[in-house]
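== subunit A ==
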Amino acid sequence: MVARYTTAQRINHWITALCLILLALSGMSLFHPGLFFLTALFGGGPATRAIHPWFGTVLLLSFGILFVRFFHHNLWRREDTAWVGRIGDVISNHEENLPEIGRYNAGQKLVFWLMSLLILVLFVSGVVIWDQYFFNLTTIPAKRVAVLAHSLAAVAIIGVWIIHVYAAIWVRGTMHGMMRGSVTPGWTFRHHRKWLRELARGR
Partner candidate 1 sequence: MTNTWQDIKNANVVLVMGGNAAEAHPCGFKWVIEAKIHNKAKLVVVDPRFTRTASVADYYAPIRPGTDIAFLSGVMRYLLEKDAVHHDYVRNYTNASLIVKGGFGFQDGLFSGWNDGKHDYDRASWDYELDEDGHAKSDPTFQHPRCVLNLLKQHVSRYTPDVVTRICGTPKDKFLKVCELIASTAAPDKALTSLFALGWTQHTVGSQNIRSMAMVQLLLGNIGVAGGGMNALRGHSNIQGLTDVGLLSNLMPGYLAMPKDAEPTFADYMKTRQFKALRPDQVSYWKNYRKFFVSLQKSVYGASATADNDWAYDWLPKLDVPIYDVLRAFEAMNSGKMTGYICQGFNPLQSFPNKAKIRSALGKLKWLAVMDPLETETANFWQNHGDKNPSDPSKIDTEVFMLPTTCFAEEDGSLTNSARWVQWHWKAADAPYEARSDIEIMSGLFRRMQAMYRQHGGAFPDPILNLNWSYLNNDSPTPEELAKEINGRALADVKDASGATVLRKGQLLDGFAQLRDDGTTTSGCWIYSGVWTEHGNIMGRRDATDPREQGLAQNWAFAWPANRRILYNRASADLEGKPFNPNKPLISWNGSKWEGIDVPDFVPTTSPSAGVGPFIMQAEGLARLFARDQMREGPFPEHYEPMESPFPNFLHPKVATNPVARVFDSDRAQFGTADKFPYVGTTYRLTEHFHYWTKHARINAILQPEEFVEVGEVLAREKGIGQGDWVRVSSNRGAVVCKAYVTKRLKPMDVDGKPCHVIGLPIHWGFTGAARKGFGANTLTPFVGDANSETPEFKAFLVNIEKAAGPVA
Partner candidate 2 sequence: MTDLQSLDLRRRSASEDTPPSIRHQPEVAKLIDVSRCIGCKACQSACMEWNDLRPEMEEFVGAYENPHDLNPAAWTIMRFTEWEDEAGNLEWLIRKDGCMHCSDPGCLKACPSPGAIVQYANGIVDFISENCIGCGYCVKGCPFNIPRISQADHKAYKCTLCSDRVAVGQEPACAKACPTGAILFGAKEDMTAWASERIDDLRERGFDKAGLYDPPEVGGTHVMYVLHHADRPSLYAGLPDKPRISPFVQIWKSAMKPIALAGLAFTAMAGFVHWVVAGPNEVQPEDEAKAQDILKHKDRT
């Protein structure tokens, strides 16, 4: 087996993931009246309103650590551009037509950077509308911009999240990496051959 994630990394990821899910559920419940029933999951409307920003704070911390851990793996490389150019082959599972990829492919990197960007936007705009503590720090017109930015970013991040989750389901064997920390050499060969070669060299 090939070790892909340490225990600490996995816990870090899953805390972030859990926060994101809770944020999505609580956020959506306050976004659309049709989903207001979701507040019941958090103990009702006021509790949902109160706890949502705290989830966000935990997410920011957790993701921040994740970011420090992984950002250097997600720097853009030449083959990433080529990979994006063959996105049709990616979608139609024609792995054989793709260039050899390192630890992360361009899709994963895009998810990483989009998540980073959107979390930043969400947190900043979230603080602006976190009226319980920070009402007086900003103006109401600023809050109006913030609330729109927050909801747009939230929708975007949920979209990115759907892609991220689906990709994990679609590319079989991926989930094991994040669940148990290891992937099979075959999986690594198939999806991240360059990384496999690096691993082989490094051993």
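Here, a residue touches a chain if its C-beta (ideal position, glycine included) is under 8 Å from a C-beta of that chain, and two chains touch if they have at least 3 such contacts; residues count from 1.
Regarding candidate selection, all candidates are chains of the complex that A comes from, given by their letters.
Just so it is clear, the structure is predicted and the values come from calculations on it, not from any experiment.
J.: Need the partner of subunit A in this complex, chosen from 1 or 2. Which is it?
T.: Of all the numbered candidates, the touching one is 2.
J.: Within the complex, which stretch of subunit A touches candidate 2?
T.: Listed in rising order, the residues of subunit A that touch candidate 2 are 29-34, 36, 39, 44-46, 48-50, 91-93, 95, 129, 131-132, 135, 140-141, 143-145, 147-148, 151-152, 155, 158-159, 162-163, 166, 169-173, 184-191, 193, 196-197, 199-201, 203.
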